[in-house]
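All protein chains but one are shown at their positions in the complex.
Each chain gets a letter, A and B, in the order it is written, and its residues are counted from 1.
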Amino acid sequence: MAATNPIITLLSDFGVSDPYAGMIKGVILSIAPQARVVDLTNDIARHQILEGAVALEAAYRYFPKGTTHLAVVDPGVGTTRRAVACRASDWFFVAPDNGLLTFILQAHSDFQMVSLEDPAFRLPKVSRTFAGRDIFAPAAAHLANGVLLEAIGPPVTDPVMLEVPRPVLREGGIEAHILYIDRFGNCITDLREEEFESWHQGKGRRDIVMRAGESLIRGLSQSYNEAAEGNPLALFSSSQRLEIAMNQGNAARRLSLAAGDTIKLTLV
Amino acid sequence: MAATNPIITLLSDFGVSDPYAGMIKGVILSIAPQARVVDLTNDIARHQILEGAVALEAAYRYFPKGTTHLAVVDPGVGTTRRAVACRASDWFFVAPDNGLLTFILQAHSDFQMVSLEDPAFRLPKVSRTFAGRDIFAPAAAHLANGVLLEAIGPPVTDPVMLEVPRPVLREGGIEAHILYIDRFGNCITDLREEEFESWHQGKGRRDIVMRAGESLIRGLSQSYNEAAEGNPLALFSSSQRLEIAMNQGNAARRLSLAAGDTIKLTLV
Partner (left out) sequence: MAATNPIITLLSDFGVSDPYAGMIKGVILSIAPQARVVDLTNDIARHQILEGAVALEAAYRYFPKGTTHLAVVDPGVGTTRRAVACRASDWFFVAPDNGLLTFILQAHSDFQMVSLEDPAFRLPKVSRTFAGRDIFAPAAAHLANGVLLEAIGPPVTDPVMLEVPRPVLREGGIEAHILYIDRFGNCITDLREEEFESWHQGKGRRDIVMRAGESLIRGLSQSYNEAAEGNPLALFSSSQRLEIAMNQGNAARRLSLAAGDTIKLTLV
């Protein structure tokens, strides 16, 4: 059964200058006139699937159950990569099968996924360069209209998963990796608070120090203002991941940090 | 008769940093509380009417019939240039009379257009620097409320049209021109697929080669991945125009192409 005003979010690398995200909204509203389309962001760096995957994971659960999350970072458009829709817990996702849903599928291993092959749920004319408009948007709109996931295509059980960095937890320390840098220069890593907590408990909660680039950061902060202005700090972010930040400053720029870099955490 | 939740799209050069696009939405919702405002893009390059016209043409038809498209790229604000509203096929458009609607009017020669002169359909106080807020937004909202186009102002039969580049089709080849470069560096030209097809049929579908800047591109591709990574290619875009692109790269930057440049297509 369709919700009265179903919500569809949009995450993409289409940018804000071109009308591509707008076209997708037009297609959705043509098929699901009562839907409400909400931008998560359309400014994921071009073709950066991991960046899109991190942003999607941070945001999806803040939307009401039943929300359909449409995610299009699609460097393989026009190739044989599959287009998929899935249900994970009480949310729906529509995306290219290229790893963009990796964190969602890891967190909800009982997901159900289908392949978007049925022409009935695509635009009548499908281009080979804009699947977001021609395949993904129609599928999201039909789901929002209450079409059953199972009705949209044949099941998929082997989705493509990104090889995402994983923190290495050792006796004497942890190697975390930067996954995502936000507009404030905050560097968000692959180390989750719960993983760290259980490791740290086993170490008797001894003090820790982190090496980020050339800088050493002692201890964890609770908020940005616990370091002096312009000084780096580490805390668990609002998405429960280890984050290297700087009070009133841009940590990534000032510490020359980039996605993929290692943050070494050691007991002292 | 007004739709239950009429859709108004917004295309402008107001950018995303200032509150100007937001103010326009406030005006619309004050007059048409049930309207839904959807951004096409607010990041058209400042005063670039042709860029706005190309983006509008690419997007308008993907919205439901009855949608009102509000387009404001208005370097002549405060001058005597007219403000207009029009119906073209089943869509409505509100814009300055400066050529922004050129492609719409070319495609729908039976358009009906009026001049926005009636103070009843403007804000009570009209500035001479922000017609988007004071004149265009109210007109769009009243149209969305179901006010008849004819009731909004006197008819206009001589709209300003841009002198847009037109491809030159000769026996031995075609000269196309770049109209628009998108965030991915894809260069979209004035050559439409149907024009090319009918020309190419007359040439027995002989092979073609295109010169784009210093590069030669042989043949047409169907999708971006048909060229090796970093190699240029040509295809008909999702808006059915000849497009010079690059697999996983930025064609405009790598080939030093800019809007206005000529792409020479020859038979081989």
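Heads up, the rule we're going with is that a residue touches a chain if its C-beta (ideal position, glycine included) is under 8 Å from a C-beta of that chain, and two chains touch if they have at least 3 such contacts.
Since we're looking at a predicted model, the values are computed, not measured.
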Subject >> Residue ranges of chain A at the interface with the undisplayed chain >> reply: 5, 7, 9, 11, 16, 36, 38-44, 55-56, 58-59, 62-64, 67, 182-184, 222-225, 235, 237-238, 243, 248
Original post:
Footprint of the hidden chain on chain B, which residues?
Top reply: 14-23, 25-27, 29-30, 33-34, 36-37, 46-47, 75-79, 127-130, 133-134
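Keep in mind that, in the parts below, only the chains that are shown with their structure count from here on.
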Subject >> Computed distance of Cα centres, chain B from chain A, in Å >> reply: 32
